[in-house]
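As you look at this complex, bear in mind that one protein chain is not there, while each of the others sits in place.
And then subunit A:
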Amino acid sequence: MAQATTLQVKTHQAKTQFGYRRHPDQDRAGQSPAEHPVVVVGAGPVGLSLAIDLAQRGQRVVLLDDADRIGEGSRAICFSKRSLEYWDRLGVGDRMVAKGVVWSVGRIFHGDSQLYQFNLLPEDGHKRPAFINLQQYYAEAYLVDRIQDLPEVDLRWRNKVTALEQRNDGVALTIETPEGAYRLHAQYVIACDGARSSLRQMVGAEFAGQVFEDQFLIADVKMTAEFPTERWFWFDPPFHAGRSALLHRQPDDVWRIDLQLNRYADPVLEKKPENVRPRIARMLGHDKFEFEWISLYKFQCRRMDRFIHGRVIFAGDSAHQVSPFGARGANSGLEDAENLSWKLDRVLRGISPASLLESYHAERSMAADENIRESTRSTDFMAPNSHQEARLRKAVLSLAKETEFGKRMVNGGRLSVPCSYDSPLSSPDADAWCGGPSPGCSMLDAPIAEQAYLTDAFRDGGTDFTLLSFSNGAAIDPPAGVKQVRIGGGSGLADPSGLVAKRYDAEPGTAYLLRPDGYVAARFRHPTREAIAAALSRAQGLN
């Protein structure tokens, strides 16, 4: 979630505490600092996921965090289908989904009547749901647990980067610990240190954008309630006249409540539990609840101009920040991690030139722009900036009662879906297609057996480039390093529902070249080894 002015009044007890441990890198006085290929700064969902991904690719990663605990409120709660598919590849998907609250239906109310409902995953045949709700502290705890299995990740708590010096061949970091400072050299530093990133300040980058004046009160309350597992959003509800409200379930009988306040509300008064309680009691119709977390926000939508500064690469909230209506904060950060990790791995191995990293900036800044645009539109709809904007919104809300187009214009948050990249890594279509994910789009899931999915097959081969091919009897011999997932034919995977072929607009012989992050690099009606090799070369930044 985007954090602007966070005034936290009650800290949920830290769920997990970690000890600081002295590392031999700190005992190199008089010697040159230890050299590391990658240092990731910030052990939030983005930094942890990136470290796991790199480790699974065989990279050694030092992961630094200035704190020594996970905790402090639920913060991000909605994790998207794409994030879950990523976490499946990192070995933590099942645990997240088992604990999380699965949902796909949202309802929008105006006053006391429902305007419409939507289903974010109206079709079957996907391994993962549209979303789960899960407190960020659980997500982080499961990721930290996963890191215990990965000796490649060296996670150092209470290690705070205090200075950074760019060099031709890397970055020199100064790190403060409870036992004093030490220095490290890294070929690359990945800054996943959040919206108030200190590394961003150290490289002297601007972080400009739009601040929304309206304030939002966000409370997580614990109660037993019979509300369904759906996202409920109100415009002008009877319990909170003239403003918007959101109710969303989390695990452990915790409910996320967002209440829009006006721009003149006094944050010091509004955050006091004795003032929050009656507002929430009016909403729920009772006061049998306990506070887990209360916070008051002003939202900002902004991004860095460049996500790459020399050898320092920014990912997640440190690079871009959005308002929370759309679940585009943590999810887009995870997409950053997934986009970056295979590229960085290839560059470190010398398979691809360093210029491949430029495509990380190109693709993910495009995604950031899209996320900022969507979340700005939602926030503007909730908090109109002028009388006329309010009038137009009123017209939409009243038209929504009797027209389909009005319902579709009501904007109570457009929820995160993977961005499609107009990317230098994609090979444009040369054949005719009338469906399926085009180059630059994310792969689609489909069943390949009872309880088995295409995303499983993609993951199980190891996340390298993959050729997804639909059998026509002829064998394809893909270039070295490309693994194959074959559908149909004697030895291929089954397509019991026909959904794989349908979702990929496949004919016998059709093949898709998938990048390690599950994006389509190229697709062919009649693949040749040469065409595949050319697309592979382009997708690795080799030409």
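In this section, a residue touches a chain if its C-beta (ideal position, glycine included) is under 8 Å from a C-beta of that chain, and two chains touch if they have at least 3 such contacts; residues count from 1.
The rule we apply is simple: contacts and distances are computed from a predicted model.
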Protein name, per the UniProt record, of whichever chain is missing from view ("Transport permease protein", "Fe-S cluster assembly protein SufB", "DNA topoisomerase IV subunit B" or "Tol-Pal system protein TolB")
"DNA topoisomerase IV subunit B"
Please pick, from A:34, A:409 or A:452, the residue that touches the omitted chain in the full complex.
A:409
Among A:160, A:183 or A:394, exactly one should touch the missing chain; which is it?
A:394
Could you pull out which residues of subunit A are in touch with the chain that's been left out?
388, 391-392, 394-396, 398-399, 403, 405-406, 409
